[in-house]
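Working notes, structure below.
In this view, the complex is presented without one of its protein chains, the others remaining in place.
And now, chain A:
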Amino acid sequence: MNAPVMLRMTSVTRVHGQGAAEVHALRGVDLEVRMGELVAVMGPSGSGKSTLLNLAGGLDTPTSGTVTVGRDDVGTLDAKARARLRRKHVGYVFQDLNLVPALTALENVTLPLELDGSSARRARAKATAALATVGLDDLADRFPDDMSGGQAQRVAIARALVGPRRLVLADEPTGALDSVTGEAVMRVLRQRVDAGAAGLLVTHDARHAAWADRIVFLRDGVVIDSTGAAAGPDSLLHRAVRA
């Protein structure tokens, strides 16, 4: 694959706390995600998956090593520039969703667009379309607290996918969803990536990780293995059909 690298992490280390309470959440991680590529991260609880995603999204900075998004070295940007980078280029679905409770579903999705200078009308139109792609057009005026967990999760996904985001980061985006809705969300994410975004997806769910081009396994802050790039389904098709 020769598409440009959208996210590059080089020898990234992240140490939380200090002294006796020191936790090495990531230890020398190297990772590249190209445009048009979806990479899944799997690993046990506490292996450093969310830490990795926070670094990729510029919400956190590495203890050592570098994180580059597009051409920007995230570690050298000041807080304001990082906030701008996140708003403009990074779509993020947090593990705890992070919706604004005082805003309706539609307003939650509209917010990042407006913050970024879209006119209210255009932002609304785009947000409405994004809600429709996750099957929530009916609930645009509901508040997050009045929704089921899976519905709120889909609002968070719509928010991450709205606008011209070039890097989409998702931390367990299908956690509260039934299998069919979860699959629909993976389809939307996949389409977004196929349209040129770079995607990094944390999931415990092998079925959803299987939508990625590559799967990276984290264990105790170290990448212990990864599946190669897709080899194409021909041999397997043959096996499935002739089984």
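To be clear about the criterion, contacts are C-beta pairs under 8 Å (C-beta built on N, C-alpha and C of every residue); 3 or more make two chains touch, one makes a residue touch a chain; residues count from 1.
Methods note: contacts and distances are computed from a predicted model.
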Note = Answer for the undisplayed chain, UniProt naming, from "Ribonucleoside-diphosphate reductase subunit beta", "ABC transporter permease", "Transcriptional regulator, PadR family" or "Xanthine dehydrogenase family protein subunit M", is "Transcriptional regulator, PadR family"
Key: Residue in contact with the excluded chain [from A:4, A:44 or A:196]   = A:44
Task = Touching the hidden chain in the full complex, which residues of chain A are there? Just list them.
result = 44, 187, 190, 205-207, 209-212, 215, 217, 224-228, 230-233, 236-237, 240-243
